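As you look at this complex, bear in mind that one protein chain is not there, while each of the others sits in place.
Here is subunit A:
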Amino acid sequence: MMKVLEPCEAMLSNYEVLTHIQEVKQRYRDQVAEQGPAAAMKPGNLETVMKEIIDYLSTTAATAQTPDATTKLVEELAKLPLQFEKIEVLMMLNHLPKNETELDVLIEELESRLSEEQISEVLNIIQSTARSKTSSSASEV
């Protein structure tokens, strides 16, 4: 009786998925604290996939991202007069390319769409927003 109402309602970034799974884990932890372990038995298949997703995403850029940094990156990219596709922005967010070669695999026809200056501007934006986490957490210490 399962019905698929909308196969793809939205796309999620790796960071959003990681955040959601960490929240689910936290909810289960709170439940254990409040009601004891028996009240918070989670399905085994859920436990497995959550662990594997966290294992995977902790090897990606998502693990160091923050809500502010990801919002800022998307906003800064939108300010440029470049017409990036949604999926291109999503991939930049997921991969945080460090150089032109890495950016080139994510952006179709990179060299004909963007000038050399624009390419370095995009890479600068990615690097500076990605770094903001490191600097802010350093200042907290």
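Quick note on the criterion: a contact is a pair of C-beta atoms (placed from the backbone, for glycine too) under 8 Å apart; a residue touches a chain by one contact, two chains touch by 3 or more; residues count from 1.
One rule holds in what follows: contacts and distances are computed from a predicted model.
A.B. asks: I want to check something: the complex is missing a chain, and I'd like its UniProt protein name from "DNA-directed RNA polymerase subunit", "Protein stunted isoform X1", "Ribonuclease P protein subunit p14-like" or "Golgin candidate 6".
C.D. replies: The correct option from "DNA-directed RNA polymerase subunit", "Protein stunted isoform X1", "Ribonuclease P protein subunit p14-like" or "Golgin candidate 6" is "DNA-directed RNA polymerase subunit", the UniProt name of the unshown chain.
A.B. asks: For the chain left out of this view, which of A:E76, A:E102 or A:E121 touches it?
C.D. replies: From the options A:E76, A:E102 or A:E121, the contact with the absent chain belongs to A:E102.
A.B. asks: Given the full complex, what residues of subunit A touch the hidden partner chain?
C.D. replies: 1-14, 16-17, 20-21, 24, 31, 39, 41-43, 45-46, 48-50, 52-53, 55-56, 59-60, 87, 91, 94-95, 99, 101-102, 104-106
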